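The block underneath contains the structure these notes are about, expressed in structure tokens.
The other protein chains are all here in position, but one chain of the complex has been omitted.
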Amino acid sequence: MTDKLASPVAPSMIAHLSRAFTAIPFNRMLGLRLDHLDAEHVLMSFDMKNELIGNFLHGILHGGVTSSVLDMAGGMVVMTTAITEHPHATPEELAKILGKCSTIDLQISYLRPGKGERFSAKAWIIKQGHKICFTRMELHNHTGSLIASGNGTYLIS
Amino acid sequence: MTDKLASPVAPSMIAHLSRAFTAIPFNRMLGLRLDHLDAEHVLMSFDMKNELIGNFLHGILHGGVTSSVLDMAGGMVVMTTAITEHPHATPEELAKILGKCSTIDLQISYLRPGKGERFSAKAWIIKQGHKICFTRMELHNHTGSLIASGNGTYLIS
Amino acid sequence: MTDKLASPVAPSMIAHLSRAFTAIPFNRMLGLRLDHLDAEHVLMSFDMKNELIGNFLHGILHGGVTSSVLDMAGGMVVMTTAITEHPHATPEELAKILGKCSTIDLQISYLRPGKGERFSAKAWIIKQGHKICFTRMELHNHTGSLIASGNGTYLIS
Partner (left out) sequence: MTDKLASPVAPSMIAHLSRAFTAIPFNRMLGLRLDHLDAEHVLMSFDMKNELIGNFLHGILHGGVTSSVLDMAGGMVVMTTAITEHPHATPEELAKILGKCSTIDLQISYLRPGKGERFSAKAWIIKQGHKICFTRMELHNHTGSLIASGNGTYLIS
């Protein structure tokens, strides 16, 4: 992962993707915030709350929350990359491009118990091809501890 | 996977696990029902609803719902297997045994778009070791179409 | 996996694939035999020998042998499926079709130590799409013990 900003995403496209993102009830239920979005990486965050706990004995995150957030982060960086390649697309064309993006394979490594007050997910592109896009994802808690890492493989056309 | 019923789980243990399962808010939000539970396989189901949609253009399930349900199904069959090996454990001992079960690796293959009115998840044990347990999971829709398959690796002690 | 024979593969195509298979030095080094091939599943086998041992203390198979054989088995069933869809293709066209098949993702679960005198690998199609093909693979030893299982995701066009 490089830290430089790649081909910047047009503000209207970011707005489009952000609206689509927050319109999804499941994301709202998770309390997912989209903190940063460009063609190379995506940052999201969410706060711990009762609804997201999987193990009340130990107060740790439901494994499904972890996999959901990492899949969502990987998908968002893939979609951002896809739309930056069509800088002059209309909203209808964008919707069509995004509609073609889908997860093929998701792999999650649960490294540490999901304890924390706040969590941040990061996703970046490992390899972008014409048909297939590979991403890497990480979930950290508010102390910077790496809770989970993952790989997503996405079909983009 | 064999179809025979393995070492039957005591009804009180099933009741214990079922209560723990339905006490988890995230599972209630998903609308997950625990339909069958023994030491060899687990069946769960849930109905499509707006809250579970990830793509409104095509009306398909959020990928996070799929990964959450399959991880949950794999975890339940692992926990059921773990408690059947301790037929005389007290509820406190059971809680301790279950508290040690955790997902290590989760892999999901998204085979078809998650369209359907109702979905059923099945999980079964591939290999149960002293420390590590491997499961296989499948998600079908109400027409019997295989939507996703997955593998879970769990630490059990 | 169904046991019925799917669209039978023309003998000349089987011969073509078998020749391509045995022409690969790495497969010869492994001692891989192609025992059965149709559009639904592939069976391969090989004998234990010193060259394939990874752990001499315990006399068990090199993990790379397991992953190599399972990837090869998954790839063969994908290629067989691909060519059965072009029953009238010339050898040149077949070579082109096969040249487009490539592994995207491989996942292997190492279930038991690879002990045995002889091993057999089985691969079958989970889902065949227009662009992506998902397979499941298993490696058994000569006593019928399941040594490893795996998932392969392949790009086919």
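Order of writing sets the labels: A, B and C. Residues in every chain begin at 1.
Everything that follows uses one rule, which is that contacts are C-beta pairs under 8 Å (C-beta built on N, C-alpha and C of every residue); 3 or more make two chains touch, one makes a residue touch a chain.
Small disclaimer: the values here were computed from a predicted structure and weren't measured.
Trainee: Just to confirm, in the complete assembly, which displayed chains does the hidden chain contact?
Mentor: Hidden chain contacts in the full assembly come out as A, B, C.
Trainee: Any idea which of C:H58, C:H86 or C:K131 touches the chain not displayed?
Mentor: C:H58
Trainee: I'm checking contacts with the chain that's been left out. Which of B:T80, B:Q107 or B:T135 qualifies?
Mentor: Of the listed residues, the one touching the omitted chain is B:Q107.
Trainee: What residues on chain B make contact with the chain left out of this view?
Mentor: Where chain B meets the chain not shown: residues 104-105, 107, 131-132, 153, 155.
Trainee: Residue-wise, where is chain C in contact with the chain that is not depicted?
Mentor: Counting only chain C, the missing chain is touched by 23-26, 29-30, 50-58, 62-65, 67-69, 71-72, 75, 95, 99, 102-110, 113.
Trainee: With the missing chain put back, which residues of chain A would touch it? List them for me.
Mentor: Given the touch definition above, chain A has residues 107, 109, 111-112, 126-127, 134, 136, 146, 149, 151, 153 touching the missing chain.
We adopt the following convention: only the chains that are shown with their structure count from here on.
Trainee: Could you find the chain whose CA centre sits the greatest distance from that of chain C?
Mentor: When every chain centre is compared against chain C, the largest gap points to A.
Trainee: Would you kindly tell me how far, in whole Å, the mean C-alpha position of chain C lies from that of chain B?
Mentor: The separation of the two C-alpha centroids amounts to 30 Å.
Trainee: Between chain A and chain C, tell me the centre distance in angstrom, where each centre is the average of that chain's C-alpha atoms.
Mentor: The mean C-alpha positions of chain A and chain C differ by 34 Å.
Trainee: Could you check chain A for residues that touch two or more other chains and list them?
Mentor: Chain A, residues with two or more chain partners: 104-105, 107.
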